[in-house]
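All protein chains but one are shown in place.
Right after this comes chain A.
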Amino acid sequence: MTRSFLTRSVAPQAVLGLLMLGAQPALADPATIKDGVAQVAITLTGDDGGTCQLDADSAAAGPVTFTVTNVSAPAISELEVLAGSRILGEKENLAPGLPPARFTLTLDGGTYQIYCPAAAQQMIDFTVTGKLAARPQGEVADLLAEGTAGYAAYVEQTVDAMLVAVTRLKEAVEADDLEAAQAAYANARPFYERIESDVEGFVLPGTDPTDSSGNLDYLIDMRASNLDPEAGWHGYHAVERDLFEKQAIDAGTKEFAAELVANVARLDDLAKGLTYRPEDLANGAASLLEEVQSGKITGEEEAYSHIDLVDIAGNLEGAQQAFAFLEPGMKKISPELAERINARFADVRALLDTYRDPQALGGYKVYTAELRARDGKKISQAIQSLQEPLAQIAEKVATAG
């Protein structure tokens, strides 16, 4: 390919080198090799509102270490290496004054791009010459594809288990055993909370997408705060209301429980055909945590049983599973980001563990108004600290997949 001065920032000495070499532009400025690893220095400056400058425009196939120094470019806080539209590696949290950041990628012959978001020139070409002896194992895209397949199996298993759990709930309701039904209700909740972001939006055949009575998520998980008067009460929370507020099982309760089983069975069929893109897992994990912040921290999800902490633990587990399936790929793209997200999951997990209570329904303390007033902020803050870094990964894995 023909390279032009306009496609990259070139240091003056590099221009000189290119002019002197004349006929061999592709090898104008190859990276120096140190201990068998090509070394590329990338310097970020505030020139032109943000400039990304490379000291080499090419390297021989093999390991390449990029060393990024932000000298004076406040607007540039991250940098990526791309192959076409695929992301291979990145550095974030770049800021003037911080020590240089390094990352190493094994690159085969071809054309790559250094992507500096917010720089005056965002894309800079980088050429790798020659061929790798063998194709590297475990490329990001392969790892992510394995992850999405694994996640699809996880969703199927979870819905299978949900079907078993709601069937037990129905049996207890039919037996008029209030105490057993309450326990069965708490046991059946976490399955839906783990995967709800994947199964929202299913509409029963032949119904209008705007009609709540044909929306499977509404039929399974509607609650008082999103009651559509025309569609009425259904699903988990209709049963919950009878078991915990009325504290009584009647013919209506039995209808609700039987309908719940039928709808979860439909969901079970639908889940079997689902496939996922890597960003679906990332977005799904993010929206499970949004569910915690919007419905559970406030105590509105489990308005009668107050087992919101059980739901929160379910949302967290689902998000953590989704991330775990992306993690091998994410570790290749940005080990620091993957590590930070893992650390935040561990923090939230440890916090939730402090509310465990084997005697309580679902294994967690009752989320009373007092507990909410005392600890709601703490729980919400911990989850918020997980949400922010987690929100970054959809873009990374979508680009890598």
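Everything that follows uses one rule, which is that contacts are C-beta pairs under 8 Å (C-beta built on N, C-alpha and C of every residue); 3 or more make two chains touch, one makes a residue touch a chain; residues count from 1.
In this section, contacts and distances are computed from a predicted model.
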- Task: Tell me the UniProt name of the left-out chain, picking from "Multiple sugar transport system permease protein", "Ion-translocating oxidoreductase complex subunit B", "ABC transporter ATP-binding protein" or "Dyp-type peroxidase family protein".
- Result: "Dyp-type peroxidase family protein"
- Message: For the chain left out of this view, which of A:Thr32, A:Asn93 or A:Thr129 touches it?
- Response: A:Asn93
- Note on the structure: Note that chain A touches the absent chain at residues 46, 71-72, 74-75, 77, 93, 95-98, 117-118, 279, 282-283, 340, 343-344, 347, 377, 381, 384-385, 387-389, 391-392, 394-395, 398-399
